[in-house]
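Excluded from the complex is one protein chain; the other protein chains are retained at their positions.
Think of it as A and B in the order they're written, each chain with its own count starting at 1.
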Amino acid sequence: MHGLAETASTAAGYAFPNDLHIHWSLMIVLYPYITGIVAGAFIVSSLYHVFHIKALKPIARFSLVFALAFLACATLPLLNHLGHPERALSMMITPNPTSAMAGFGFIYSAYAIVLIMEILFIYRPTMVALKDMSTGFMQKLYNILTIGSDNVSSRALALDHKIISFLAGIGIPMACILHGYVGFIFGGVKANPLWASPLMPVIFLLSACVSGIAGIIVTYMIIMKAKGREVDLECIRTCIKYLWGFFILDFVLEMLEIFAHAYTATHHWHTLHALYSGPLYVSYVVLQVIIFSVIPFLLLTWMNLFRLGDTLVRLFAPLVSLMILFQVLLMRWNVVIGGQLMSKSEKGAVYFHPEWLEKEGIIPAIIIMVLPLVILFVLSKIFPFWQEDDPVAGKSTAG
Amino acid sequence: MKDIQAEISKDRRAFIKKVLGGTIAGSLFLVIPAGAMDIPEQIAGMLEEDGPFITKKKFAFIVDITRCIGCGSCCVADKNEYNVPDGNYRTWVERYVIDVDDNVYVDSPNGGLDGYQVPREDVVQDTIRDTFFVPKLCNMCEKPSCVQVCPVGATYQTDDGFVLIDEKRCVACSYCVQACPYSVRFINPVTKTADKCTWCYHRVRKGLLPACVEVCPVKARLFGDLNDRESEVYKILHQPHVISVLKPGMGNKPSLHYVGLRREVV
Partner (left out) sequence: MEPNYRSKYNTHVIRIVIILVVLAVVSLGVRAMIVPKDFGKYGHYRPGAIQDEMDREIRNGTNASCLPCHPYIKEMHFSGVHKTVSCEFCHGPVADHIKDDQVIAKLPKKQGQEIKTLCLRCHNQIIRARPKESIKMVAMPKHLEDKKVRLDHTCDQCHNVHAPLMWVKQAKAMMGVVEEENKQ
């Protein structure tokens, strides 16, 4: 908890005494960021498995494992934030049906099951082959992951294919729920004029898709570079196309929300206006909108309206993806933290300065964001990401 | 003096009962075993309520802004009653200063816990046309948004209208803190659970007034039973007073009423 000195300072005007402390800080910024990347990565995979966008085949499996690596870490920021993490399971034991947050345990568990199932089914033929090729611990592991079955007959594979299509299909609405409910956690808080909006779940979901696609592009290109392999540029171009489409929707809705507030200028607009022109001016107007939304939007439009040469794609695809990854992080920051900067007194704002070494500080945030990449590396040893490393490449009917 | 001291130490309880029997005329004399203290009953009939909920009384809490002098006795009593950690406030008092140009200056140094020791330095004293104090506490809403959002059922509304917190189930997710339009909730750094004013539920159930109501020297805070037609709260709420609640547009239907609420107050 912050000391008395920090609770005593306001940025401007009058803040209620209990508003001086920001309750949802870095950890709560990270949670929607991580689940957003999960949902977005899953959508990429589903574009291949459900909508049969063939160009995305090279990254279809990788996206799922990528999603799993991030999903595994999604609960960490929340557990770190809670005052009583040992009671966290209460949300699943006695969930309050009127609370959006109570949905977390069930939605997360259901989604994890669908994702893990899909990965196991897609990788099954590969793992059956790898089981025979490995020894010791790895062999035991593959035995478990293939659920003890070695049957890769055409009948089995046909059954698998049906199940995979089903899981990939059902995964899309589930990904929407996974991130939509997060948006509703904020959107349903009438006491906060920045958050209370029916557009909030939609905006969160679209920015999730955008962050997932961008995350996949960046990690795919980095891994290929590290392995010294060629990137599949048609795949990248397709990703950039979908990134553009989702980002148009995301950006338009984000701008629509603030424009509607400003235009109707109802009672709460004066506090929002003070927020956007004051404490949030740099992080929202300058950074999130002008630099990291408008510029990537123009870049993406250029990249999609004109067919760019390979060198330009190799340069701008990761660049625009990194910008968008940062934009989505900024959006989470500006919504979560920005919403708490205004006091409910409607007469003032407070400061927020995250510390490096506090419980919910910058170092823990960095650790939590790096951990999924570590897990991804570990998973790469179990689930070969790329077709070139797959012993049964081309033989399975699944991606 | 020495005789009395001897009497007291001999049999404290008996002595107190004797004294009280003589001094408190009329009302039922006590006996609220409150931490092994004996205190005269302030709300008659509460000890007969043996169910989980209060059934015979309908309590109302009124804050009279025209009477508050900003002394902060209420804040002191509240902090003492609940050992509220520094920097967190179950109740607080705000000061409003209005100058001749209709600029409104609001502050609440340490929630009014130390009273108001100095005038506002940023306002020229001669330009002030009005000042007043506004005590704030839990509005005990009829449709509490904090209860709506609690994921584990740790905050709840009893059948008698009190919104309380179950310290054994709260996980301190802070959702209720975000949802309260009046910022009366906080996360207690000692218990690591949500916390807020409870209108001194534990005192009321035993027949005592809330601590802040009890200590207010000018009767700016009033607590009473609306089923009692003679009570002050009944009379106030049934007169053509201008009574208001805070943020009525929020839809929470607060039960805390203000007499003399000013338009500058949010």
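By our rule, contacts are C-beta pairs under 8 Å (C-beta built on N, C-alpha and C of every residue); 3 or more make two chains touch, one makes a residue touch a chain.
Quick caveat, the model's predicted, so the values are computed rather than measured.
**Student:** Pick out which of B:56, B:202, B:235 or B:253 touches the chain that's been left out of the picture.
**Tutor:** B:202
**Student:** Looking at the full complex, which residue from B:70, B:111 or B:135 touches the chain that isn't shown here?
**Tutor:** Touches the omitted chain: B:70.
**Student:** Using the definition of touch stated at the top, determine which of A:35, A:63, A:80 or A:96 touches the missing chain.
**Tutor:** Considering all chains, including the one not shown, the answer is A:96.
**Student:** Of the residues listed, A:138, A:156 or A:285, which one is in contact with the missing chain?
**Tutor:** Only one listed residue reaches the unshown chain, and that is A:156.
**Student:** Pick out the residues on chain B that sit against the missing chain.
**Tutor:** 1, 4, 8, 12-13, 15-16, 19-20, 23-24, 32, 34-40, 42, 52-53, 67-73, 76-77, 80-83, 95, 114-119, 125, 128, 131, 133, 153-159, 164-169, 198, 201-203, 205-206, 208-209, 211, 214-219
**Student:** Going by the touch rule given at the top, which residues of chain A touch the chain that is not shown?
**Tutor:** Residues touching the hidden chain, for chain A, are 92-94, 96-97, 113, 117, 120, 124, 146-156, 159, 163.
One rule holds for everything that comes next: only the chains that are shown with their structure count from here on.
**Student:** Centre to centre, by mean C-alpha position, how many angstrom separate chain A and chain B?
**Tutor:** 44
**Student:** Under the stated contact criterion, what part of chain B meets chain A in this complex?
**Tutor:** Touch list, chain B to chain A: 86-89, 92, 94, 104-108, 110-111, 136, 145, 148-154, 169-175, 177-187, 189, 192-193, 249-251, 266.
**Student:** Contact residues on chain A for chain B in the complex?
**Tutor:** Per the stated touch rule, the residues are 1-4, 7-8, 13-14, 16-21, 23-24, 78, 81-85, 87-88, 90-91, 94-96, 98-102, 104, 185, 188-192, 267, 340, 343-347.
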